[in-house]
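All protein chains but one are shown at their positions in the complex.
This part shows subunit A:
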Amino acid sequence: MASVGEPVLEVRDLVKHFPLNQGILFKKQIGAIKAVDGVSFDLHKGETLGIVGESGCGKSTLAKVLMALERPTSGSVKIGGRDIAKARGGELKTMRRNIQMVMQDPYTSLNPRMTVGDIIGEPYEIHTEVAPKGDRRKKVQELLDVVGLNPDHINRYPHQFSGGQRQRIGIARGLALQPEIIVCDEPVSALDVSIQAQVINLLERLQDEFGLAYIFIAHDLSVVRHISDRVGVMYLGKFVELGKDAEIYERPAHPYTQALLSAVPVPDPEGRERRERIILQGDPPSPANPPSGCRFRTRCWKAQEICAQEEPLLQIRPGTAHLSACHFAETHDVVHAG
């Protein structure tokens, strides 16, 4: 997809630390969990940025800060060119309207006591200007139709729908305020393969129809590749590699990305004995106390002394056409090897 014109979302040096406290009565801050620790990127109209990385690397925290559900420790988020931290009153409300979220778990993220109509129409309670009370029912039925659900089912409850249908309800709710940006945090992870395909196709169709921009967070790298125009790979709160999907998947330059990609099982047994597998040992270090220099060095097979001393910046490295944060970045196709 073309990334022309002004970005709809600009993120600069975004940091989110959670205080780490000790003591029960007199809480004393003894450190911080560096969940997101300096993330920058742009997102354009109609574009999808995929975000991948191990559990706990800060993907959901990043999503929450973008949604203004968490206040950033430092750094800025601009929506449509305006800094969200500086906006007040009506302007803030409009900006919030412009960025919506689809949650991971279709089984628990919908209130079981509300009808589907109330769930999808709930955002209108706050943003009454989008749909005056008399229009709401019609609007909600239109949304049900858009996501491929029967508009007559507006009075049903979540338990009367399957997992895939519930995820459609979540998507309809995300669309209610006609945002330009939708943050999807693991939107298909809980779904069956056959239902997953239906939801991904729906997201792509809506993008074409409404020019939506997506942040698409998922641990399934095949799904991310399918839907994304660009991909950011996160490790311990930072992007270690960022670029067009073909760059990341076919010419990964960071050892962590290479390990991650080589671990993805390919659904084809042909030649499985010869496939190259980089199996990372151990767990990622604690985000409260990340290693000095390069954060990946404790698990990296290429680490040298400089890696402990100097932090590698996210920049274009010789021989590659995208950003990576490794002193010894070197492209290597692990996906098609073997």
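Side notes on the structure shown:
FYI, a residue touches a chain if its C-beta (ideal position, glycine included) is under 8 Å from a C-beta of that chain, and two chains touch if they have at least 3 such contacts; residues count from 1.
Throughout what follows, contacts and distances are computed from a predicted model.
One chain of the complex is hidden; its UniProt record names it "ABC transporter ATP-binding protein", one of "Iron(III) transport system permease protein", "non-specific serine/threonine protein kinase", "ABC transporter ATP-binding protein" or "4Fe-4S dicluster domain-containing protein".
Contact with the omitted chain, checked across A:Leu14, A:Ala63, A:Ile119 or A:Val223, is made by A:Val223. Touch with the chain omitted from the figure is made, among A:Val8, A:Leu314 or A:Val335, by A:Val335. Subunit A residues in contact with the hidden partner, per the touch definition given at the top, are 54-56, 162-163, 192-194, 196-198, 200-201, 204, 219, 221-223, 225-227, 245-246, 249, 259-261, 263-270, 272, 277, 279-283, 335-336.
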